[in-house]
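Report on one structure; see the data block that follows.
As you look at this complex, bear in mind that one protein chain is not there, while each of the others sits in place.
Just so it is clear, A, B and C label the chains in written order, and each chain counts residues from 1 on its own.
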Amino acid sequence: MIINHPLLGPRDAQEFVYLGDAALMNRPDGLTASLQEMHDYAYLRDNPAGLHRELWYHEQGDRSWLVVTRNTVTHEITAVELARDVARAQGRSK
Amino acid sequence: MTQTNRIAGGQIDRSQTLRFHFDGLPYSGHPGDTLASALLANGVRLMGRSFKYHRPRGPLSAGSEEPNALVQLRSGARQEPNTRATVAELFDGLTATSQNAWPSLKFDALAINDRFNTFFTAGFYYKTFMWPAAFWEKVYEPIIRRAAGLGALSTLEDPDCYDKGFLHCDLLVIGAGPAGLQAALTAGRSGARVILADEDFRMGGRLNAETFGIGDQTGADWAAATVAELATMPNVRLMARTTILAAMDHGIYSAVERVSDHLPEPLPNKPRQTLWRIYSRKAILTAGATERPIPFENNDRPGILLAGSLRAYANRWGVTVGDRVAVFTNNDDGLRTATDLQAKGVDVVAVIDTRPGGPLLPGIRHLQGAEVIDSAGRLGLQSITIRDAKGRVETIACTALGTTGGWNPNLNIASHHRSKPEWSDTLATFLPGAGGPANLTSAGAAAGLFSTHAALASGDETARAALETLGITAPAQTLPQAEDAPVAITPHWYVKGSARAWVDLQNDVTIKDIKLAHQENFAGVEHLKRYTTLGMATDQGKTGNTIGLAVMAELTGQSIPATGTTTYRPPYTPVSMGALAGRGRGQEFKPKRLTPSHKWAAEQGAIFVEVGYWLRTQWLPRPGETTWRESVDREVLQTRKSVGICDVTTLGKIDIQGTDAGAFLDRVYANTFSTLAVGKCRYGLMLREDGIVFDDGTTARMGPNEYVMTTTTANAVTVFRHLEFCRQCLWPDMDVQLISTTEAWAQYSVAGPNARKLLQKLVDQDISDAAFPYMGAGEITVQGTHARLFRISFSGELAYEIAVPTRYGDALIRALVTAGEEFDAVVYGTEALGVMRIEKGHVAGNELNGQSTALNMGLGKMVSRKKDAIGVALSAREGLTKDDGLRLVGVKPVDHSKAMQAGSHFLKTGAEPTAAHDDGWLTSMIYSPHMGHHIALGYLRNGTNRIGEKMRVVNLLNKTEVEVEIVSPHFIDPEGSRLRA
Amino acid sequence: MRYSGWRILKEALTGHKGWTAAWRDPEPQPAYDYIIVGGGGHGLATAYYLAKEFKQARIAVLEKGYLGGGNVGRNTTIIRSNYLLDGNEPFYEFSLKLWEGLEQDFNYNAMVSQRGILNLIHTDGQRDAFTRRGNSMILHGADAEYLTRDQIRQMYPFLNFDNARFPIKGGLAQRRGGTVRHDAVAWGYARGADMRGVDLIQNCEVTGMRIEGGRILGVETSRGFIGAKKVGVAVAGSSSRVMAHAGMRLPMESHVLQAFVSEGLKPLIDGVMTFGAGHFYVSQSDKGGLVFGGDIDGYNSYAQRGNLPVIEDVAEGGMALMPMIGRARLLRTWGGIMDMSMDGSPIIDKTHIDGLYFNGGWCYGGFKATPASGWCFAHLLATDTPHKTATAYRFDRFLKGLMIDEKGQGNTPNLH
Partner (left out) sequence: MLEPLSPLGHAVPEATTIGPFTITERTDTALASLAIRYGRAADVTATAAAAGIPLPKPGRHEIQTLAAFWLAPDMWMIEAPFVPHEDIRAHLLTLFHDAASITEQTDAWVRLDLTAPDLPALMERLCNTDLRAAPVGFATRTVIDHLGCYLIKRSDRDITLYGPRSSAQTLHHALTVAALSLT
């Protein structure tokens, strides 16, 4: 597979490490979240057949975490964003 | 033997003679021959035996679709089983042997299977061999396994090397027949980066096997001229002997180039084969088409070939398969074989054409509306039996028969992404369907365009269209004149009434088997394949699959497209494991990481051990030491008595800076770091989000906004990845920057009562306890070289870790050893390191097993619940906090002479060795020279409350058990006074 | 029809006219007592045991494609019970015992062949971990044996003993492990279930679930609504998709695992072997093909095909372990989709919806579990209580912190 890195252009997916659903960025606050909320965050997945927003880490590259929108049925990739930008856009800060 | 069947013409070099052996007999051929063409030229038709019935077989084809003519090529360590004689290039001195026959190819004992074929129907083995139950492994299966396989692998290491590489292009053209050559030409002239790959050693595809012309040249000459022009273009890469194996995602194609297979052995340093990963923006499949036979009774005898292959042997190789040739066809293409062979002076005895009408071939006995219904000849074709349009049966003597039921486009690669082929009624075949590899289009015969003109035109148009999408405009091309005959075919899938008519020749699947599968409701295409093994042989059903489907369609009354196709699986043709592995084997299987003291240690005769990719000193034997224990015990005792030195460079080191560095560490460690004073270090415990311990290590605060984290050797990479995740994805506005410095520093542990004295000889600053207290950290200099010092201990002794830039690591180990001479300092390896950490009760790899919590490790108090750190919330789940859960304990044998084995389980005294009584296990065990007996750490149920209890540890694998006492895991200096000395 | 050697003899002499269909192709009834969604190995085994052992009637298996077309039709055919943890070992040992009597039980030769499995050990840490595991196995009544380097050298002299980057130091063997002809497992269960009246309905995709008042009433399918008192879902690989019809999110992801077979070769490797210093495991089929595999591709996928890096990784492992296979040819690669669960272990449990039961999360080990999975799922469906060997396979184990994590990789499914 080829991931079109927003800064570096097309890069072989072999340079990346896969984590999973981009929802893993939505970590609840550990002090205030209920056990059920932490459980759902850590353990439950939508796992769709079709478009999937997911986290890839450019370990053999620039160490950027990316949010890749990829179709899990065809493997077609339609969007690649820097995860940090996505996190900020979602209101995550410090 | 002489080349009795060699006829005029062909693209072979008759000025040179190549000598070779098949089954021990000498033969000769010429450059340009394949093993099959050369054997046929020598009058050898019998080349192998089929898998199940051991039927005598010769080549069916002249290409990579070959199911029959499989041989063992070469010998010794280079022995190469199941090699298709039809694509093996002849070289001088080639040796090959036949397979799956004993005692000889001509007299094969297991040919008896053929006599009993009525018992060995499809799937018969599922219905029997079940009684008595014990007989399967003892009797039936060994017999079956003995008969398994075709060729044999040598058990010797493959002596050849293999390369790998990466190529990039705008356009990849797969196949160099007329469509591919034209596509490459159009694209090449546009300036685009083009790769043209072809599995054959001579580019041109069918043009080399046909007699018709292109423009005023022969097809073969046009191909050669086109290849010559392409070779002059710097933007075009021509890759003969290169098979495109598969379409991967996003325009990546895998390919194997057979660099040296046409040579007796590879030239020095050269690979046998190279695996290429081709990164293409666009690709065109011009892989041509494969002919299919028309099955009839006993259609598998040596001498019965595909008609197009018969023609290829005559035109390309100057070989006739027999002296009297017949052709069995349902389409015009079969007629070409007859006319071409007759033009070469071969006696064409009959053309049996299933079609009832149409023009008759001049000067040849052309039987219309006729069929071949049987054949004879035990080891090679002697005659065929035909039934003419009026039902008259006649036997015709002949030694070769060409059969053609039409052509199937080679659409495999177009179907590699589970695209379903589309049926064409006009062409009576499947064409590439939608949904294949996204950057690929098909052209020429691979797209069902069978005439030469159509191939050239579609090659040009497809290349042009592909380049257009890349913004490259190709100049207009004037295409040469070429034949443009329409396809005239009447489907005739098999000869009705035949039972033992072979559809899958290698696996011996006949019409009868397909009928039985239908009768037993294995009628779906996947069930048919799996039940009968149709298409599962080494040729993957290239010639037989469509026929099998057609037969099943007829039985079910469904159409062929409704019957469906099985999935096309990569690779296109089988590929050697060596090519896929490349250089990554033996010592080069994975990179080696060498520590800064490696050179010195190797000079000292150190024993090294693999730790991940690192090679670390395991122990350093001294002269006279005969066992590893002697060395390790000495290293431990001397360290505890005086001082020892150990290379600990392999621990991960991460430089963490930024105004939020402390706050960041508070969130990634279970314990607190923001309060750590500058110039101090602290042990840190890192959890996974699920509350399990992830990693541990000491982290030092080198400045207000600057920390140096250490990780375990094993987790250096994963911890760094995790920290980047936290920094970028969870808290993107924290001011924290990370970079790995693992390799930048050579770091040595100096431990033991004399550690300070030793170091003070080298360090330029005062490192007395007052100036550099326990858990101190700071920048220092060593003889003027800048360095770092950490007062931390893994051994329980007064200890430091000293780090210098890696380039000085070799010098520092030598300086430490020299300075240590007056203290009888030792250098210790990972074994002694392990002994001392177990004596001290420190957890390491065996305890940090990804299944254990801080509570399990006795470190529960380190988990701060006052702050939100990764893993803290989920570490509080009930299943992880049970009072009777596993706890780290120390273990010593009641009888001090007894050894134990890590991995042994705890059982109460007297308890039966069953899972219900399983109380945990020993994680780590060593002989402690300090204690004078073996000691161990273990996870024991409710362990903290069982100190003092006597129980057993059992190793049921070697049936040993030892009575032990549960003790504190801190065997040495539990108060830590040595550390603070 | 009962299969036997005599039957073959008789049919051979009378032109094989007497063989009947292995199973019927019935039209779906309007309603059943039990619907099993998924006609793969686990679904068919569930139906078989539900009918045979639990004497239940009116059972249908709904399969969107063809019987046995799930992962039972594309795997590396290994059976073993060499598990470590209390939650797993009794279950897999139960499964191995069922394999041992399977053929006589369902009158179909699935070629259950206990030629042994050997896990190679390359480091001291691995030896300690495998010793722990071997002891766990024996404590649970399974067999395990520690083999020395010399013993292994006698078994497989062609392994790389002399120039290996990671030397072979020993191995953990389970002699009762082995391989089974995978398709025959599906067919044997299918035939056995069909003979006991189970309706096996192919080309029938579940497109929805009818749930009212917290209770399931039946399933919508491509062949219309089919009512049921109880619905058991056994569609590993597609679990998330099917359970989404009930509004559930699962603790799992779907991943592709590739597998490989070489051209047919004369026998070399008797049992199953796993390389401990890379991703490679291998056995040789009764037809002579080396059947091997390695790691998953590592990203969520439903595409049933993989990519090149894993193929190369597996080949490197193969060459590192047995340097003579350089001249063997890879014939075919394929990819199957597995449920990769959050702790690498499966789920066999009720759901919060009355009458809806779930079986999935088998990761790459589903094949060897087939008989026990079917038995335990049938037990749960028939009795509403978990089978004694499957009590740990609960949905709520993650909430309670009772993970069954053999590899210790935590909630990262692609690492299990």
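The rule we apply is simple: a residue touches a chain if its C-beta (ideal position, glycine included) is under 8 Å from a C-beta of that chain, and two chains touch if they have at least 3 such contacts.
Everything numeric in this text was worked out from a predicted model, so none of it was measured.
All shown chains touched by the missing chain in the whole complex, by label: A, B. Among B:Glu588, B:Asp868 or B:Glu965, the one in contact with the hidden chain is B:Glu588. Among B:Pro26, B:Pro142, B:Gly165 or B:Pro486, only B:Gly165 touches the chain left out of the display. Touch with the chain omitted from the figure is made, among B:His786, B:Arg865, B:Lys908 or B:Lys950, by B:His786.
Although one chain is not drawn, the whole complex shows that of B:Ala438, B:Ile607 or B:Ala744 it is B:Ala744 that touches it. Annotation: of B:Ala111, B:Ala485, B:Val678 or B:Ala811, B:Ala811 touches the absent chain (contact as defined above).
In the complete complex, the residue from B:His262, B:His453, B:Lys599 or B:Lys867 that touches the missing chain is B:Lys599.
Seen from chain B, the chain kept out of the figure touches residues 161, 163-168, 269-271, 274, 277, 279, 583-584, 588, 590-595, 599, 613-614, 649, 655, 657-660, 705-706, 733-735, 737, 739-746, 782-786, 804-812, 815.
The chain not displayed touches chain A at residues 7-9, 12, 14-15, 59-64, 82, 84.
To be clear about the criterion, only the chains that are shown with their structure count from here on.
Centre to centre, using the average C-alpha position, chain A and chain C are separated by 30 Å.
A straight line joining the Cα centres of chain A and chain B is 28 Å long.
Across the assembly, chain A contributes residues 1, 19, 35, 39, 42, 74-75 that each touch 2 or more other chains. Contacts with at least two other chains are made by residues 303, 307, 399, 411 of chain C. If you check the complex, the residues on chain C that touch chain A are 238, 240-241, 249-254, 298-303, 307, 309, 342, 398-399, 411-414.
Listed in rising order, the residues of chain A touching chain B in the complex are 1-2, 12, 17, 19, 24-25, 27, 29-31, 33, 35, 38-39, 42, 55, 57, 59, 63-65, 74-77, 82-84, 87-88, 92-94. Chain contact summary for the complex, chain B toward chain C: residues 51, 77-82, 118-119, 121, 124-131, 133, 136-137, 141, 144-146, 148-158, 160, 162, 164, 246, 248-249, 252, 254, 275, 277, 416-418, 516, 519-522, 524, 526-527, 530-531, 533, 537-538, 540, 567, 569-571, 574-578, 580-582, 584-590, 592, 609-610, 688-692, 845-846, 849-851, 874, 877-881, 901-905, 913-915, 917-918, 921, 923-925, 954-958.
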